[in-house]
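Take this structure, written in structure tokens, and hold onto it; I'll ask about it next.
Here the complex is missing one protein chain, while the rest keep their positions.
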Amino acid sequence: MSAQNRIKGHGQLSLAKTINFTFDGTTYQGLEGDTLASALLANGVHLAGRSFKYHRPRGILSAGPEEPNALVNIARDSTRSQPNIRATVQELYDGLTAESQNRWPSLAFDFSAINDGLAPFFPAGFYYKTFKWPPKAWDKLYEPIIRAAAGLGKSPAEADPDRYANRYAHCDVLIAGGGIAGLTAALAAAKAGKKIILCDENPNFGGAILYDNALEIDGLSATEWVEKAVAELAALENVRLLTRTTAFGYYAQNFVALAERVTEHMAEPDPALPRERLWQVRAKEVILATGAIERHLVFADNDRPGIMLASAAQKYLNQYGVAIGANVGVFTACDSAWAAAFDLKKAGVNIAAIVDLRDNPPLELQEKAQTCGIRILRGYTVTKTSGRLRVQSISVQPINGGTVEQIRVDALLNSAGWTPSVHLFSQSRGKLKWHQDRDLFLPDIYVQDCISIGACNGTFDENELIAEAQAAGNATRKKAKAIRIENQSSWAGNAIGAAPGAGPSDNVKAFVDFQNDVTAKDIRLAVREGMHSIEHVKRFTTTGMATDQGKLSNMHGLAIAAEQLGKNLPDVGLTTFRAPYTPVTFSTIANHARGPLFDPTRKTPMHQWAVDKGAVFEDVGPWKRAWYFPKAGEDMHAAVNRECVAVRKKAGIFDATTLGKIEITGPDAAEFLNRLYTNPWTKLGVGRCRYGIMCREDGFIYDDGVIGRITDDRFHVTTTTGGAPRVMNHMEDYLQTEFTDLDVHLTSTSEQWAVIAVQGPLAREIIEPLVEGIDLSHEAMPHMSVREGKICGVPTRLFRMSFTGEMGFEINVPADYGESVWQAVYAQGEPRGLTPYGTEAMHVLRAEKGYIIVGQDTDGTVTPHDAGLSWAIGKAKPDFVGKRGMRRPDLVAEGRRQLVGLRTKNPKVVLEEGAQIVATPGQTVPPAIPPAIPMKMIGFVTSSYWSEALGHSIALALVEDGHSLEGDTLYVPMEDRTIEVEVSGCVFYDLDGGRLNGKN
Amino acid sequence: MLLIHCPYCEEERPEVEFAGAGEAHIDRPKDMNAMSDAEFEKFFFIRDNPKGVNYERWRHIHGCGRFFNAARDTVSDKFLTTYKSGEKKPEVATQKPVQGAKK
Partner (left out) sequence: MAKIKMAKARPPHEGRRFANSAISIEQALPASRISLRAGSNELAELTKPLGFKLPSKPGTSKTKSGLSALWLGPDEWLLINNDPQAISKLMENLDAVKCSNVDISHRNTAIIISGKAAEDVLNSGCPRDLSLDAFPPGFCSRTLFGKIEIILWRLSENSFHIEVWRSYSEYLWTFLLDASKDAG
């Protein structure tokens, strides 16, 4: 199709650059530089969408980010499909494919438009009132229906294949908005040598003056002046210019978020480019030059396609060369719509009439209209419009009453005046003030180092605006060079609230909020029903809650509510402006943090070896740990059983690198440990180790681990894998702020060492040939000792310790050597049955021995006594963290949950971890079938495994007064049965611990 | 994201480098064992949580690693001042915003 509404000689686009695009299956032609909206209008397409609630046909209302109607779905391919794109900001590219939304089966015939006929049944608050009772209907009936009907657009089903980027940036001055005010401020600030970021949401700088054909600046046309200003700025090193970049959030301390759309306008984006980039800017000063948004008038049937903001029509004509109709009416309360009418007239469009609500619009406008032969209706209002899919006529009437006249039009411009865009100022926590004389909310109290200039500050006069912008950009320097302004047009004139003819006594649909279908009547109803604050009115009617966030509707809604309440407008309150200013994709906010960068994945130096051996991994915090090493045909159960047996009978090799390690040095290191751990440390000899428990001040177990004394003033502390960072923080806290008398330093060495645990009866003979300088004999190196020497020629800290109950060693080597030493040990041991085992076997082996895992068998409310670890408390020590806490009344009371072993009566049954425990049979899991006895939980299972070594299941559990229940029978009710268990001690295997010394 | 002045690094750093660590100026008693249960409760569990100036501990955990103290206005979220741990609690008043643009 050809673009019949494109007028030769108008606009700033090159007619030569024609591109194709598709809307709802029809292919059209547009020009490079078009928006989707301007291209549709060039082809005479006004109907662009359906409204949310009533499914009324809607046209393109605006030419900017405030667009409430023309929301479309744009799909580059099946994975790149994005709903709710505003056609007015989407730049056209060759091959762009757009679909209208919220209609079925087609935009011209939408089945749900029946809602419009049923409108009397859908008043404000309809959903709140209707879907109330009975409660059961919510799940089955109301929610499914509402969910199906609700929502704008469809989200894509596949993962987003594009990449998104982030950039932190710092500058002296951030200028949001690159219209005449922003550009002037930027020029002034740049010349003062400041580091500047200037951003604008549009593809080009210039803002509203780009479509002001009359304006002359320093003898240049507006477009020439903008071009010169931008060229000047672009040449400066201290200036960063960002177009297609919306400042959407203003946070504390001049931290401003910008969303840059990098490739949205490209037909074939370079895959190296991110689709969007988030800028997180910290600015010493912020200059807000965000302009103003023209409001629509609230009159009957003001939502028909073809009814458009006057400034939008002017922009389509002067920037894109598109006439929005051939016979256009104008309905206004503001001077600027007259200028739009004159431009259209000059381009050959018939202006059917200018209907002005004011009795006395400026004389020079009236004279000019008369000169052009335009009919003027002063003190008139529009009472009605007609036309289903496109406006066909308007009915006009004097405001004071009188004859109604119908005027045929194919488009209607309208303007209620301009609302300063104070969104970012308001987000900065600045306070607005109502200016009664001008019907404007303007910035008043600033709480951050920022300043508003130009239209967003209510400064519409270009001369004043230039002075304001120059002062803002270059406050400290002498007066900047004057800029000469000629032929500026006026933005004066305001109407807020419903226009005459849509007042309280009129039963018409005069839309306030187009996207959410809120009419003046709805707002009045909300007030009548008791919503007296604008916050309540907003939530009850949903005005201002659509994706456009009330950019057009907020002031009208406020005025109508104020009128209905009989209050002054500022007394009704103003809803809070929140980020984002315009919708921002989740991907932009997530940016790099997707896939492998969502969260760091930590791997040990031996990871690849385990991968090569076919290990299955589990996530332990950020770490990948080998869970088990299945052989061909083995399931997890079989693999774990085999690994456990190997450790008990021969030897196993285990990667313990992830354990936290802290080097504690200094003359007071032992005393520091005395205060931080429950155990005594002073007498621990050099070369010996001890199992330590760390509590918080409240007396509960916080962490545990084995600590070795390397020299008098140097300890090697281990922590749990997950506890490493918080233990370090806890220690630093006490060291820096409480125990400042101690000469101690802490260094994390978690990743300095790779740790290879070799456990089992053959452990010693396997590693012995590789070790130099250490006597491994039982006498020279007994259980719980540590030696320094060499293994495979590299330095090692060799621990004789065990988390399996078998004789074992933990070989610490500098991490770069971890893999190589592991391979050497494995090569040495494999012929003798050395078996790699994973974390699951490790869990089974330690549970057979009743060794706790902090965080699994404890939950932050378990004391060392509860866990059966009273032996680890240094009772002679005068103080340690947690000592006083342990004497708290609740911690010494009876009935505390204590750690016990459980054996199922049927040895084959393995309990579920987390299962609840009761004292008597017959108690069942809710929902209980009468006459069952309700459950009284006395504890729960913390660890549970099948023990191949013992031939029966084992479990650990926290049970009320459990230590006194040994031998008693308890019950574990499950959904389908109740399991009988017997309470035992926590140690199941090798009760006297002889195997630690290579006996039994 | 706030900027927080680290008294040890002597400059403002992004908030993400820091971790909050609760109310400041609560000293661990020299003789913990002499505390009554009520005293322990007050020491360990009870916090002021004022509206207005709050004295609190922060750690520059992803910076110099030091714990320090701050006075922060819990209404405006503003850090009024920061100072090294061990230093005396400074007197600070909440700041009122200024009417009218600065320029």
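Letters A and B name the chains as they come in the text, with residue numbers starting at 1 for each one.
To be clear about the criterion, a contact is a pair of C-beta atoms (placed from the backbone, for glycine too) under 8 Å apart; a residue touches a chain by one contact, two chains touch by 3 or more.
Just so we're clear, the structure is a prediction, and the values are computed from it rather than from any experiment.
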item	value
Option from A:Gly566, A:Pro596, A:Pro934 or A:Gly951 whose C-beta touches the chain left out	A:Pro596
Residue in contact with the excluded chain [from A:Ala272, A:Leu363 or A:Ala893]	A:Ala272
Absent chain, residues of chain A that touch it	163, 165-170, 195, 262, 272-274, 280, 282, 592-593, 596-597, 599-605, 623, 663, 665-666, 743, 745, 747-753, 769-770, 772, 791-794, 813-817, 819-821, 824
Positions on chain B where the hidden chain makes contact	1, 8-11, 13-14, 16-17, 62-66
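Keep this in mind: only the chains that are shown with their structure count from here on.
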item	value
Length of the line joining the C-alpha centres of chain A and chain B, rounded to whole Å	28
Chain B to chain A touching residues, read off their complex	1-3, 19, 21, 27-28, 31-33, 35, 37, 40, 44, 57, 59, 61, 65-67, 76-78, 85-86, 97-103
Complex interface listing, chain A residues touching chain B	251-253, 255, 280, 282, 431, 443-447, 449, 451-452, 471-472, 475, 697-698, 729, 732-733, 736-738, 740, 878-879, 883-885, 888-889
